[in-house]
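All protein chains of the complex are present and in place, except for one that has been dropped.
Chain lettering (A, B, C, D, E, F and G) follows the sequence in which the chains are written, and residue indices restart at 1 in each chain.
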């Protein structure tokens, strides 16, 4: 079975005591760490009251039990965000990626309205092993980034915006229809899913060589 | 009444003889020229068979009766397209703008996937009086352009694309949710409407001065 | 770079202390004024508690720091609303336009159900340099106005209505499909965006003359 | 049972011989006339070849077998259309209304973009017993008309338009969200349905008096 | 101008003092009564505190100032509802109809799942001058009713339901696509609009006779 | 594995020679019969030219190879349709049900607009083992039927209709939101799927008894 | 009339005293039990305060008055859920099925991401008389289950998920388009409806035999 999945708990719709039980069972099974996503501050407090030893990351709405591992991937995951309102999703992605053993760099606030600010990060973009590009509203960031990058770009639409942004649909459609090659897309606000796949990519071993 | 509107015939859903009748009536009323939009090649031939003297522009799906006027606007309208499939819509915009007395420059194939090609036109962008930015798929072009320009940008989504582009909806939503300021949007494939408003902007006279 | 954009802060999703920091940085950079949009009353109070000197406009959900400039545009921006429920969006537009140096006139409650009331303002409509037409429900106001006006009309759909108004979609679609020429559209409830473009139009200088 | 319904055949999806059979059965049952709607020209020819005696109305896509009745309603049904592309739907409405015994007047091409043309028909509008207002694109006509009229207005959205008109959805939503009172709506392109209800209204007898 | 409209205030989005001002102005203009729709209980109390003399109808979310008029229509308006959750919309319709001078009868809970209960009211259905049929969920009631009735049926979809009822869209679409003749439709939950048009129909005078 | 599935070929998107190959392989594997659904007339001819021995049912767009089995279910499947345009879907259901060993009765043209016609079949409805109710437009038939029946009702929305029927969405939503109990729904136009499940229900053996 | 329906009260949108009245009337009519669905905890308490003797099931949001009946169906209803967040819908289904006299088994947390866990229940799946498969997100569970089962599968989409799950639409569409045969679908979150139909199926008597 795939490493990592069994260490991650989706917190939404679970009670604190259900989560505490799962974490305890994991520990008993010899697991050193756990990541709990979609966990609001109130539930995190309840968990701590129940004696579960977690470090809570408020903006990421996630908690880690146990120490983060050393990074052991092939390179670096670069997380880019278009605006300040995308930070919560970025934080979920960054924490997930670190939890899964990746070195991560973030560059924030590089939306396409100010293209020169994005271009000033061209070197980082060309050095990344895999890029996570996060944007709401019109979701144009991944298109420009993929044009500059030579690595895979995972696009995350966010629910940021109002009116005809329809809770992230505009950004999602923009990303699915990107005129750039090398992009794939995850669900709206799914920083976790983007980081999970980025980590898989960053940990791939060359299995056999063709030439 | 507004100049220009009465000179333009929407060809869709009218028979050649209906159109011929309208053009004749215009002539009788002393009008020197007419623009017929959304006119397919077959109808254009029928019009010519009926003796209506028109110059037909196939890709623009439009015809002009009478001479084009001299340009008398305040500056230049710059028409930008993202890809080659947006050319038909661009042609409709260019012909309409010229018909309404504007000087027009076109720069094609400057989609955001190749951002440096777009940036190589920065000087033209900063010199335009008004810009028409035309794009299908994710519709990101106007966002980047408006960030570079200091004039109004009219965005035209096109029905280019497949799958989740939904006949232009993805591009339309992208443009409505642009993170750049200074953009407004017209209907999908509405090159005519963009040019019409651009012409109004390009012909505005300072009516009264405030300082 | 375009004047004005750097002076405007989008308040949604930013904490009071983040906003206070941005305003302070602007001051340090020598900027005399700032406009903060999408700012609710509670955040505005917090800003004032933090010592930021702002004038808060509740219905517009916006605040201004520093003095408003003198109007220096080419003419007047006319803001029209269909009903009383569109006033909040209109206020955002008016404040933004004034902040950007425009003379603004408002005419409220001129929805198309009472067409004679709208027609009684025909003179103002024909004198405007640019018109912002704001309407919810079926969004028909801009169509009638553009038929009466000879200047550009920027249409703003509002989220006013219930049932099949779908939070402004009905009005947005109505405006995009207008049978009148000379209209372009911004996002639902985007009074800011309409005013920003209107200001650009109102400040255009004739760059070069063609005849 | 309601008069009229049994005399009307919905032609779509029926073969010419099925239709011929139904008409024959009606005749046998002593019925003097029949209306066949949604009948294309080819099927109409086949019907005639099969010996069914019909008068075919091409633009209305409908045929009448037997003589039209005299009008016996309380007043006049006024059919208004916004543009020339709405004529087919209008023709279906007019033919249906006449078939059901109504006097009908038509006024075409009174879209809201040219409001003064519509206003020049104010007298007819105020004299109608019931109004059918037909429009595609943004569908604003019924809103203005209902503001001028004191009789019921039945609104018919048409599938005229392109791009974000979505085959009549924009017009349908506009009509459902009208800011005017006294409007109800039928399905897109449903000229028949509007005329049917208009005829019911026009034939109502005062059953009992309250004062 | 049309009688009635000027006496009705749409309460949504207006403050109690705005409403009080409008009511006072109406009184000054010699109007004897006013109907305020979409008025929640809290605002109604505030109005009473401000000294406005109203009778508040909680389930209808509406208030009447002044006496209700005598009924002076041609016949009776029959209001039918499918289920108990449609009662609020029905109450708005009934109150509006009475306010506009109509005699109204209600039959509740006659949804199509229990068709015999509906059929037991066949006599009332055949005696009505105009019928308002109100239903949520699949919105099938008007189809069955129109098949039984010989008068116009105005269908009102309600936002009752869950899941794929989409806040009334399922019912709205069902009604627009009814296989019965004689139906027209108003906006979701728009009891007011249905009653307004029903009242127009019920008050029509035979203007001129054709035979 | 489930009986029956392996005997049915979905013809859409397969070439005649692909289908011929599958039928041959089935025969070789000892299977006596095959049903090919979604097969247009042209492909059916090609199959016959290729020497495949089939009986083609044009309106059902389906072909049977081999003899139909005797019916061996617990009771009768009753197929009801609202209108004549639903016949193609009904035929697919009937043929599938017979192919799977069921006795089938059909009652056509019992749409809810003529409720008494439907009620005249009450006895058949109460005798069925399982009912398939097929309807387009507003899709109200299953709601009324389920209120009369005491067996399971499988609802099939059809793509019959125009305008806001959206190719069967209106009917689908109506059926999903039915106010009657005992209904489940299959995909638009999926006569096959309804018959398949109806056959499973009709062939259920009492496995163990609880009392 | 169908057994069971008259014993079930839909609690949503009814006041506690309305519900108490209905329960009392049922008792008076000699009914031994009642099921109240869509009843929140607060209303349940109010009911108990009003003296109605109910057993409240919080997660199922439902209450039972009177004793549950013995199971008297032909076999067993198997309820399968994909994830822990589907438990509330499952509980509504289980309670309804028991209330209607069925033996029910539940297997939880057998989503398709861990296919071997689902396969470990293959024996239960092949022994069920009818299966209710409940899943949110992509709603794939019923497809895999129907491939393993030889009995009817009723699929229930749940509103579990975020972003592009659109409150259950993704799951609903997945289920309607299943590539497996033998599936039908009920409304989003409609555990009641699935159980009701499952119970009908489980109680079917062989009415007549064909061979």
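Throughout what follows, a contact is a pair of C-beta atoms (placed from the backbone, for glycine too) under 8 Å apart; a residue touches a chain by one contact, two chains touch by 3 or more.
What you see is a predicted model, and the numbers here were worked out from it, not measured in a lab.
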- Message: Of the residues G:34, G:47, G:112 or G:156, I need the one that contacts the missing chain.
- Response: G:112
- In the whole complex, of B:31, B:48 or B:85, the residue touching the missing chain would be B:85
- Message: Just to verify: which one of G:16, G:101, G:161 or G:193 makes contact with the chain not shown?
- Response: G:161
- Query: In the whole complex, what residues of subunit G lie against the chain that is missing from view?
  - Reply: 82-83, 111-115, 119, 137-140, 143-144, 146-148, 161, 163-166, 169-171, 173-181
- Task: For subunit F, enumerate the residues touching the unshown chain of the complex.
- Result: 12-14, 18, 157, 159, 167-169, 172, 187-190
- Missing-partner contacts on subunit A, residue numbers: 1-5, 8, 70-76, 103, 127, 129-130, 149-152, 154, 172, 176-177, 181-187, 192-194, 196-197, 200-201, 204-211
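Note that only the chains that are shown with their structure count from here on.
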- subunit F-subunit G separation of Cα centroids, rounded to whole Å: 25
- Query: Counting in whole Å, what is the centre-to-centre distance of subunit A and subunit D, each centre being its mean C-alpha position?
  - Reply: 57
- Task: Spell out, as numbers or ranges, the residues of subunit D touching 2 or more other chains.
- Result: 163-165, 169, 172, 176-177, 181, 187
